[in-house]
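In this view, the complex is presented without one of its protein chains, the others remaining in place.
== chain A ==
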Amino acid sequence: MQLALTTLSPHDRYNIIAFNSDYRSYSTHPQPATGTNLRGAQAFVDRLHAHGGTEMYTPLDAVLSEPAAEGFLKQVVFITDGSVGNEGALFQLIEQKLHQARLFTVGIGSAPNSFFMRKSAQFGRGTFTHVGNLAEVSEKMSALFRQLQTPRLQDIQVSWPDGFSAEAYPTRSPDLYHGQPLLIKAKLTHRQSAQGAVKHSRSASDGSITVSGLSASGPWSRTLSVPALKERPTDHQNPAGKGVGSLWGRAKISALMDQKHTGVPEADIKPQVLEVALTHQLLSAYTSFIARDKTPARPPETTLKATSVPNLVAKGQTPMPHTLLSTQPHSPAQYSPHSYPQTALGLNGLLWMGTLSALLALLLMTAGKLLMIPPEWFLRAGSFVQPSPQTASQPASQHALQGPSQDVKAPNP
């Protein structure tokens, strides 16, 4: 907000209206942006605290009703972080009271209804800026204020090539600001095919589109040559034009739906929307897509396979008679499935493991002494460091050798 005030020059006029559940304005009429006034405005902004609800009808009404001073263009920047409910009433208000003013909407955070913000900017011939988080505020806002300052193109008119009748959307081109493209989707119908009377117009068509407008430095215009239009309109579809068709359809549906806010009864809108949506295969308020899997998992001629799920009911859950499961042929409603309890402690396993460990321990303790088996024999499989298996086993083998040799020698002498 402070940023916006600094961008103002003494030739500009401004006013600030703060709103929550109620609203108050900085001054009754827009003030020239002189030094003293600006300081007052800055103090006013500093005192503002965000709280309360979001009642935007009355402040918006007040702002739009205020007539613009002679020679000035009224630009309203509408900033909110609250959600908007009564969109219909607000759209009507904007439509009726906008006149020459421009409405720019800024939504902060995720609460603002971005449909409303975008639409009202469109009705107000301005732009919509969405600020996702507070870190982006200064960046996005300075971009917006740069837009507001920079020279713009007003009253944009598009003249379509001769011999064609155009159905273009948006019907009312928004003003162009710095760095903005002009996007118009139009459906051109060659008059020849529609009306047989204007046959001669075919030769006059040079396939060019002229865009003209009013810039700060006077009238501006540019002519675009579209080669495709020079050719005789043929039955073959331009492959590149397919996507444009959907875009145009979407724009048309959006324009038709907007009529709802200007008092056109829905019964009149619905058939028009339906026609466009069905021709271009688009999603709308009255049409929707249905997904159909083209690859069946099971060939239709094979029968269904039945498999039982073990212990169906979760542990600790109270099993109730399942009406859902009783659709199985062998289970009338009087049958209910139950899961089996876990009914073993595994005491046998524990006792076995205990006995095994005890036996092994006993073996290790007594093996070396009783059986004269070196303990390395047991430990070799493990990760123990083997210092010298030969030296350790030698005494045992020597004993074993000495025994019989003495016996053999005894009778000799």
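Methods note: a residue touches a chain if its C-beta (ideal position, glycine included) is under 8 Å from a C-beta of that chain, and two chains touch if they have at least 3 such contacts; residues count from 1.
We adopt the following convention: contacts and distances are computed from a predicted model.
Asks: Tell me the UniProt name of the left-out chain, picking from "Type-4 uracil-DNA glycosylase", "Class GN sortase", "Roadblock/LC7 domain-containing protein" or "Quaternary amine transport ATP-binding protein".
Replies: Its record in UniProt gives the absent chain the protein name "Class GN sortase".
Asks: For chain A, which positions touch the chain that isn't shown here?
Replies: Within chain A, the residues touching the omitted chain are 308-313, 315-316, 318-321, 331, 334-358, 360-362, 364-365, 368, 374-376, 378-379, 382, 384, 387-388, 391-392, 395.
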